[in-house]
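Sharing a structure here in structure tokens format.
Note that one protein chain of the assembly has been removed; the remaining protein chains are unaltered in position.
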Amino acid sequence: MHSKQSKWLWAAALLAYAFLYVPLIIVVVYSFNDSKLNAEWVGFTFKWYDMLFKNEQMLVAARNSLLIAIVTSVCATVLGTLAGLAMHKYKLRLLPLLVLTPIAIPEILMGVSLLIFFVMLNMTLGLVSVALAHIAFCIGFVAIVVRSRLQGMDESLVEAARDLGATPVQAFRLVTMPLIMPGIIAGALMAFTLSIDDFVITFFTAGAGASTLPLQIYSMIRIAVTPEVNAVSTLLMVLTLCLILLASKLAPSALRAE
Amino acid sequence: MALLEIRDVVKRFGDFTAVNHVSLSVEAGEFFTLLGPSGCGKTTLLRMLAGFEQPDSGEIVLDSVNVAAVPPEKRPVHTVFQNYALFPHMTVAQNIAFPLKMANVAADEIKTRVAEVLEDVRLSQFATRYPNELSGGQRQRVAIARALVNRPRLLLLDEPLSALDAKLREEMQIELINLQKEVGITFVYVTHDQGEALALSHRIAVMNKGEVAQLDAPETIYSYPKSRFVADFIGQCNLLDATVKSIGSDRMQIEIAGVGIAETLPVAGAQVGQSGCLTVRPEKIKLGATLPSDDADEVHFKGKVHDCLYLGDVTIYIIELDNGMLVETMLPNSAPGRAKFFDDNDLVELAWRFDAGHFILA
Partner (left out) sequence: MAKSNRINKWLISGPPLLYLIIFFAIPSLIMAFAAFRFPGDYGGLLPLIGPNPDTGANELLVTAENWRDYLTFENFGLFFTDSIYVELFAKSFWYAGITTLICLAMAYPLAWLIARSPKKYRDLMILLVILPFWSNFLIRVYAWMIILGPQGYFSMAINQVLGLIGIGPVQLMFSHVAVIIVLVYVHLPFMVLPLYANLEKHDMALLDAAQDLGASGWQRFWKITWPLSLPGVWAGAALVFIPALGMFAVPDLVGGTDGIMIGNLIKQQFLDSRDWPFGSVLSIMLTLAVLLLAGFAALIGRGGKRNAL
């Protein structure tokens, strides 16, 4: 009786999935196409990957991205975890506002305000300014994941630890920490991906001094569509896929936290 | 012809047969109950009556029409769901108006009929509340009002009292009986609670493993269970294994191994030497330190108190017979100044009328 209805639903859902995946598959397929144009299939080749690994600018950008992402995820995880704990434990007004607003507003607003700020401080725009900006917007994501983990935690566990003789610090270290660890790991991975992925805020805060992978890709695709971009895109997708697999190994619930 | 006839209905889910060749009929105006343990098929049967499941074979005839393939929204049958399924985004009045709107009843008529039925279930002052602002009992009444408002031919109730606490449940039982009398609509009630079934129903179909084990009035089901399952499921019952010794015209003698001979009502189809069990309800057994043993209408045995359960109004005594068999009896604590009559290991005598028990052939 519901079969007709669900046939339509399935059709709509498959269409949506196709809409999500076909473009990415096209990118991957063309990265192996032996033609400068992303049009006709000519033949299989690795030459775009080869060119990529000889592209000095691209390698520097990749190194910069990685460096910024690591620094960002470490700092944002520490600060975000503290923020998540504080928001869960205390009734605060200012902190939640400052933590959540950067997530809620369009990225460009944060990008331009940080640009003005760094210029006013006479700071040379570069790796440091980009990392500082990335940390600022990643704190919120980590804080949300950690807080939701804390909210899902049974309060009486900490009380039980205290009852059995643990000091507040011991209770935190031995009970709370291990329980919210999946949330912290998820937050760290999220900060890493957000940072390595970020284009808008980086665009405004990087200046001429530093290029990251997204900036490099942007400048390439603005000029022309070239298979080298397909190759770097494919590699980036593989990297993210590996990160997700790692996340599901380290903290199975981390993926669901999103 | 009966209002509802279920004819040889079968429903399978994969390998599992939920309803196995069930046939029964329900008369107009009846309070009919499907009783059984979970998984016995009673809910599946109810869902087939509502139209949420289609029988694999067999007919469901309502008002002389086979409705087996009619979708739920087209049947003059409404359901009171187990957790009420009140629409959380609608007020009480909007919930109750829902079936009328679906039936395209005129707006002003909806208004009067909603007001009427709210009156019936004593919820007039709650018309503009939302379901989450009501107590459990109030929600229950809204669910019933919603299902009754456009006068279905059949009202199905799926364990409607199971979410309520014991005290409220008893109140609601009385309300349900009165409501059914008032509106005169046929109720088909599903429950696993035998007390509820006995208290509410005109007739009960006891179900087990997808089949109707017995269909009778509550008193008959209680006093004369047709099978071990029914005897065991309904109330407390002693089941004493025995074999048929001799069969007379109005009595039958059976032998309980190691204890003695007992008399009971004859059973159709019984043959000498056949085994089975005698069912006797605890409250039908007399208990005393000594009892007169000369009454030919009584079955008489000796035993020893094995356990006592003091329940306040009554005490349950578990008596051990000579062969080690345990018999449960129950005495009201009616003697003033005395908490109970016997203690563990007291020697006692027990007796019951020959027609208090009932023999079930194996």
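The chains carry the letters A and B, assigned in the order they are written, with residues numbered from 1 in each.
As a working rule, contacts are C-beta pairs under 8 Å (C-beta built on N, C-alpha and C of every residue); 3 or more make two chains touch, one makes a residue touch a chain.
Keep in mind that what you see is a predicted model, and the values were worked out from it rather than measured.
Taking the complete complex into account, B:A85 is the one of B:A28, B:V61, B:A85 or B:A270 that touches the chain left out. Considering the full assembly, A:L98 is the residue among A:L98, A:M153 or A:M181 that touches the omitted chain.
On the side of subunit B, the interface with the absent chain consists of residues 50-52, 71-74, 77-79, 81-83, 85-90, 98-99, 102-103, 130, 132, 146-147, 150, using the contact rule stated above.
Touching the omitted chain from subunit A are residues 5-6, 8-10, 12-13, 15-17, 19-21, 23-24, 26-27, 30, 37-39, 78-80, 82-83, 85-86, 89-90, 92, 94-95, 98-99, 101-102, 104-110, 112-117, 119-120, 132-133, 135-136, 139, 143, 193, 196-197, 199-200, 203-204, 213-214, 217-218, 221-222, 225, 229, 233, 236-237, 240-241, 243-244, 255-256, 258.
The definition used in the following text is that only the chains that are shown with their structure count from here on.
Rounded to whole angstrom, the centroid-to-centroid distance between subunit A and subunit B, based on C-alpha atoms, equals 60 Å.
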